[in-house]
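A single protein chain has been removed from this complex, and every other one stays in its place.
So, chain A:
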Amino acid sequence: MTLLTVDDLVVEHRTPGRPLVRAVAGASLTVAAGEVVGLVGESGCGKSTLARAVCGLNPAASGTITFDGHPVTPLGLRRRNRALAGIQMVFQDPYASLNPRRRVGAQIADGLRTAGDTVTAPADLLERVGLPRDFAGRHPHEFSGGQRQRIAIARALAARPTMLIGDEPISALDASAQAQVARLMRDLAVESGAGLLFISHDLSVVRLIADRIAVMYLGKIVEVGRTAEVWADPRHPYTKALLGAIPAPDGAGVLPAELSGDVPDPADPPPGCRFHPRCPVAMDVCREREPAFGPVACWLHEPA
């Protein structure tokens, strides 16, 4: 059952005196209940903006986001529609996303209140994310990055989400804590039957936990597929370049392939296919027309 549908979403950032930036330029994506979707791409490709739009933190310029049959509206000052509180987000930096002046337990209780849950205690949630119960009485500064991110996850879970979003939840953590926290998020989401949209630029972690993988480039999803299939047989040249750039720990001393050039300015995307200036197999058609189809948005893989 499809839980979250993002259809042809466009999100624009306006800054006075600067050209309009189309951070998300027509992206479509679905997440089913109990499914983990990994969204990967280079920094600046619009992954985080997409996640924020799904939570209502960025308004959509066009396109629709539907969650469980309800359209997602931008967050405002008024009380959020109860149905939309089923979307919860874990942010990138646990040093910034927890309130330093409030006890951890009180922050988790906010989530419980949102769900109208009067039975569960904050300590129960701490236990679920693998922390001791007595941490509830402490303040965020007493914890390491990994512990804080677990607390942030506990707070998100307290609201009984049916859709959990992780916006680079592991990139601020130590290397050894990254895989642990990623696995924890997956287990907790799948256990409660919720969908998980996991955003990361670290492909090796996404591969560990995602059922499906979506590759984003400059505001568009360029390839979607089952993780194992994408990994074994990447079809879009960008996906190939991304996977090819991961060095293998085989002791052979082979330097990974380099993808030449930088990500183009999203305020001024190239005409035609957005990847063509960096694409090793660009053809004439790539410079003129944008491949607007899926699951692989590349003229080499045009559906018949």
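Brief remarks follow.
The rule is simple: contacts are C-beta pairs under 8 Å (C-beta built on N, C-alpha and C of every residue); 3 or more make two chains touch, one makes a residue touch a chain; residues count from 1.
To be clear about the criterion, contacts and distances are computed from a predicted model.
Per its UniProt record, the hidden chain corresponds to "Dipeptide/oligopeptide/nickel ABC transporter ATP-binding protein" from the list "Dipeptide/oligopeptide/nickel ABC transporter ATP-binding protein", "Amidohydrolase-related domain-containing protein", "FtsX-like permease family protein" or "Sporulation and spore germination". Only one of A:V119, A:A248 or A:A304 touches the chain withheld from this view, namely A:A248.
Shown as candidates are A:R103, A:H201 or A:R235; the residue that touches the absent chain is A:H201. Here the missing chain is touched by one residue of A:A53, A:A177, A:L197 or A:C279, and it is A:A177. When the whole complex is considered, the residue among A:G193, A:P256 or A:P271 that touches the unshown chain is A:P256. With the whole complex as reference, residues 42-44, 174-177, 201, 203-204, 207-208, 231-232, 241-243, 245-259, 262-263 of chain A touch the missing chain.
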